[in-house]
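Yeah, one chain of the complex is gone here, protein chain that is, but the others are all in their spots.
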Amino acid sequence: MIIVMRPGVSEKEIQEMVKRVEEKGLKTVLLRGTNRNVIAAIGDKREIPHEYWEAFPGVERCVPILAPYKLASREVKPEPSVIKICGAGLGGRKIGVIAGPCTVESRQQIIEIAQAVKQAGAMALRGGAFKPRTSPYSFQGLLEEGLEFLAEAREATGLGVVSEVVSAEHVGLVGKYVDCFQIGTRNMTNFLLLTAVGQTRKPVLLKRGMSATMEEFLLAGEYILSQGNPNVILCERGIRTFEEHTRFTLSLSVVPALKELTHLPVIVDPSHATGRRSLIAPMSKAAVACGADGLIIEVHPEPDRAMVDGQQTLDLNAFAQLMKDLGPVAQAVGREL
Amino acid sequence: MIIVMRPGVSEKEIQEMVKRVEEKGLKTVLLRGTNRNVIAAIGDKREIPHEYWEAFPGVERCVPILAPYKLASREVKPEPSVIKICGAGLGGRKIGVIAGPCTVESRQQIIEIAQAVKQAGAMALRGGAFKPRTSPYSFQGLLEEGLEFLAEAREATGLGVVSEVVSAEHVGLVGKYVDCFQIGTRNMTNFLLLTAVGQTRKPVLLKRGMSATMEEFLLAGEYILSQGNPNVILCERGIRTFEEHTRFTLSLSVVPALKELTHLPVIVDPSHATGRRSLIAPMSKAAVACGADGLIIEVHPEPDRAMVDGQQTLDLNAFAQLMKDLGPVAQAVGREL
Amino acid sequence: MIIVMRPGVSEKEIQEMVKRVEEKGLKTVLLRGTNRNVIAAIGDKREIPHEYWEAFPGVERCVPILAPYKLASREVKPEPSVIKICGAGLGGRKIGVIAGPCTVESRQQIIEIAQAVKQAGAMALRGGAFKPRTSPYSFQGLLEEGLEFLAEAREATGLGVVSEVVSAEHVGLVGKYVDCFQIGTRNMTNFLLLTAVGQTRKPVLLKRGMSATMEEFLLAGEYILSQGNPNVILCERGIRTFEEHTRFTLSLSVVPALKELTHLPVIVDPSHATGRRSLIAPMSKAAVACGADGLIIEVHPEPDRAMVDGQQTLDLNAFAQLMKDLGPVAQAVGREL
Partner (left out) sequence: MIIVMRPGVSEKEIQEMVKRVEEKGLKTVLLRGTNRNVIAAIGDKREIPHEYWEAFPGVERCVPILAPYKLASREVKPEPSVIKICGAGLGGRKIGVIAGPCTVESRQQIIEIAQAVKQAGAMALRGGAFKPRTSPYSFQGLLEEGLEFLAEAREATGLGVVSEVVSAEHVGLVGKYVDCFQIGTRNMTNFLLLTAVGQTRKPVLLKRGMSATMEEFLLAGEYILSQGNPNVILCERGIRTFEEHTRFTLSLSVVPALKELTHLPVIVDPSHATGRRSLIAPMSKAAVACGADGLIIEVHPEPDRAMVDGQQTLDLNAFAQLMKDLGPVAQAVGREL
C-alpha cells in the first residue's frame, strides 16, 4: 500500500501517519520526494479498504498494491476450476451452453424447449420463475410452480436446471429444485443473498452488476467463496454506458482479463447484453473466440409470443443453427463445443 | 405508443401487427411514410413494456409516449407531497438535513452525534446498523444492537432515526426501531425489498441506483407506492461514470428534472456521491440552490477514526458551519433551513 | 417524425404546431390520445434535427423515424463496399490486417517492421508521424520526416501506408505520402478535417470517437461521403466507460450492428481499445468472429523500447503468431485471412 501525503504536510503529521500504519501491523518505508512525501506500507492487510487511509487529514490518496480478493485469485489457485451442473462441466476444454426461455410460462413450454435445446447440444436449461422486473406492473413469474416445471423438464431430458434466486430467504426453496442458482445483475451486490448461496454447495452463476468494475465483480464472487462454496461461475452480461444501439454494452475484454486473474469459469450472456435478436449469434461467436468457457442464451419456440424479453430471444431453429456455427469457432481457439 | 416497422416489410405483416395491437385494446392509426410505415397506437396501456412490441419480426422499434409509472407522477397528483419523519417534514418550504455517521459504532458515539447534529439544526439522525459492504472482509455493522443505540439516541434528542434495511426479511425488525427506512443504491432494484417496505406506512428514503436512469428510479418508487405506502423520499447519490476525481458523479440536474415529473420530495447525498470531504459543503449548497428538498450528510466526531467512510465525513464543527452557510442559500431560492 | 405535445397544451398551440410542420413541406396526421396529443409528420426531411422541433413551447419531445444519415446507409446502397489500399481490399471475403508501430521512430525501424508484418500477412502498414498527444510534454512525432520513412517502407515492401492526419491544413501534405488517411478518435468530430479528406478520393480510416454513439459515428462518415469521397473505413477503437481493467471499453457489438445499417467496411483496433498487450490476441479473434472486416494492430520489434504506447504493442513474433491463429477463426465464420 502506498500512502501519498498532501503537499505542505508537516513532519509531525507524517510521523503520526507512519505510527498509525505501523499500529496495524505493517512495516513502513518513508520516501521523501521532490514534491510529495510517500509512505510505503509493506505487508498483506488487504482487508483494510484503501478509503480507510484516505480519511486521515494529511493524506492525499492511498494506492493499494494487492487486489482486495484472495480466494477468487489465481495466486491462490493457479489451475482453472471446472464446475459441474448435473454432470456437465464448465471451465474445461469443452464450452458449455446454457439455454432456455427468459421465463417459464407452462409445463409444456419448458419441456418442449428443454428437449429442443438438449438436442441442439446445450449443457443445461435456464428458465426464470422468480423474475425481478423494473416495473411493478410487469409479469413477475410463475414462482414455485415455475420451479416445479423446470424440475419436470430435468426429469424429461437429464439437463441440469439453472434459475434465478432473488432473495436470501428463497435460497432453501429454490435450492430444492435447481442444479445451479443464478444471481442476476440487480443482485450482484445483494450481500445477504451472496452469503446465503455461499452457505450451500450448489453452483452459483453470478452475473456481473451492470455498473460493477471487474474488481467489484470478483469481490462479489469472493463473498460466495468466503462462505465455503467453491462453485462460482462468473457471467458477463453487459454494462451500462452511453451507447444506444444495444440495451447494454457487452464488454468482452473482461473475459480474458478475468481469466488472467481468477481460476473461476467465465461465461457470457449475449441476449441480455445486446437486447437484440440479430446480435446474439455474432456476439456468441466473439465470446467463444476470446476465451469464454460458456454462454447463456435465451431460446423460445415463438419469441414474438414470449411473455418477457422476446426481442432478445432466438427461436429453436436459430438456436440449433448457432450451435452448429459455434463448433468451428471453438475449434479455432483450441476448444470444443 | 408508436411502432416503427422495418423497411421492406410486407403488407400482410403490417396488417397482422395492427391486429395484435388492437387485440390489446388499443386503437390504431396506420401512417404510411416515404421510407417507413408506422403504427400509432392510441390508449393507455403503459403496463405493457415497449420491448414486448419489439419482439415481433417486422418491428424496427417501439417508442412509448406515456411514462411507465403513474402514482409517482405529477399528472396524478400535481401538488408536492410533504413526508414527515417524527414530525419533521420533507418536501415543503423548509429544507431538511438528515445527518449522522456512516455506521453506528457505540451507544456513546451515536448519542453524542445526535445531540450535536440536533443543535446544529438537523431534522433527523442517520446511522448504519446493517451495512452492505463490497468486500466480505469489511466490517458489516452492529446489526440489531446498532438499531437499539439509534432508538436511544432518538429518546435522548427527539430526532427521528433513519437506517438502512437490506432485505425484505429484515423489514419487521428494522421497522421496530427506525422512523424512516433507507434503501441503498445497491438495493434500488431489490424488488422484494421495495414491495416489503411498500406494505408498511413508514417513510422510505430511496437512493437512486448508481446506474439507474431517472425513469428506472421513478419506477422503483412506484413499486413502493403501488403497495399502498405513499411516503417515498427520492435521494440522488451519484452515478457511475468514467470520472475519477470523485467516487461517483453527482448528477444534480436530476433534482429539478424529477421535481417536474413527480410530487415526491427529492434530497441529495453529497457524501457518498463525491467520496471527498472537501466537496461536501460546495455540493450541499449546489443541491439546495437547484431545488433539493433536503440533504443527507455523513458526520462523525473524528472522521479519521470512523470505522467506515471517514474520507467522506464531516466533523461536528464543519457540519455546524455548513448548516450556518446553507441558510442564506436556502433563502436565496425562496426556501428556509 | 413524431411530435409529442405536452399534457394540457391548448388547441391553438396544437394547430400552430401543425401549421409549422406543414410549412416545412411535411404532411401531418394529428393523433388525439388519452393523455397526450401527438403530431405525426410524414415525409423525408431528415436534415432538420429533431432538437429543432423541441424548441417550440408546447412540445414535450420529438422522435425521429428516419436515421439522419443517408449515403452511409444500406438503404441507399445494399451491397457491401470494398475499399482498396494499394490494391489490397477491405470489406470483401478476405479479412485485412493493418499493422505497424504507434509512431514512426526511424527509417530503419519502419522498414524492418514493414518487412516483418508483410511476411506475416498484413495488408497495409500503419505508423504515426503527426501524433495527437494528451500532454504537451510528450513526444509529438517525426512529422514530415516520418511520412518520408513510411513512403520508403512502401517502396521496400509494396504495402500501402496508413497514417494519421490531424488537421484540414495537413491533408495536402499527408496525402502526398499515404495511401489511406487515418482520422483518430479525438478528431472524429473535427468537421473541417472530415470535409477536407472528403474532398480527396483517398481511403479514410475513420476511428470512432471515444464517446460517440453509433449514429454520430455514421454521421461522421456521412460528412466524408457527402463531399464525394466514397472510400470510408469505419474503425471501432473502444469507448469511455467506468471500466478500469482496460484503457477503454471495446464495444464489439457495434461491429455487427453497423454492418446491418451500412455498406462501409468495419474494422477493429484492439491495441488502443484495451491498452494491454495480453488482450490484443483474444480481442482480435473476437473481432473477426463477430464479423469485422479487418484489424489494425500496433507492432514493434521491442515494445518496451517503443517511444509511445509500448504497453499495448505486440512484438514481431507475437504478431506472426496471432496472424497464424486468426486464420482458423476467419474460416470458422466463412471468411479468410
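First chain written, first letter: the chains are A, B and C, and each begins at residue 1.
Methods note: contacts are C-beta pairs under 8 Å (C-beta built on N, C-alpha and C of every residue); 3 or more make two chains touch, one makes a residue touch a chain.
Since the model is a prediction, treat every value here as computed from it, not as a measurement.
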- Note on the structure: Full-assembly contacts of the left-out chain, visible side only, are chains A, B, C
- Note on the structure: The one residue from C:I110, C:L219 or C:I280 touching the chain left out of view is C:L219
- Of B:G160, B:G184 or B:G291, which sits in contact with the chain we cannot see? B:G291
- Selected residue (touches chain absent from view) among C:G127, C:G160, C:P203 or C:P303: C:P303
- Task: Could you list which residues of chain B touch the chain missing from the display?
- Result: 211, 213-215, 239, 241-246, 249-257, 260, 273-274, 276, 278-279, 282-283, 285-291, 325, 328-329, 331-333
- Contacts from chain C to the absent chain lie at residues 46-47, 49, 51-52, 54-57, 68-69, 132-138, 140, 166-169, 186-187, 189-192, 194-195, 210-211, 216, 219, 222-223, 226, 240, 275, 303-304, 306, 309-313
- Item | Missing-partner contacts on chain A, residue numbers | 2, 4, 7, 29, 31-36, 38, 40, 42-44, 63, 65-66, 75, 240-242
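Heads up, the rule we're going with is that only the chains that are shown with their structure count from here on.
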- Item | Turning angle required so that chain B lies on chain C, C-alpha fit (0 to 180°, nearest 5) | 180
- Return the chain whose centre of C-alpha atoms lies at maximal distance from the corresponding centre of chain C. B
- Task: Indicate the whole-number Å distance between the mean C-alpha point of chain A and the mean C-alpha point of chain B.
- Result: 26
- Measure off the straight-line distance from the CA centroid of chain B to the CA centroid of chain C, and report it in whole Å. 39
- Item | Where chain A and chain C are represented by their mean Cα positions, the distance between them in whole Å | 31
- Task: Going through chain A residue by residue, note those that touch at least 2 other chains and give them in order.
- Result: 211
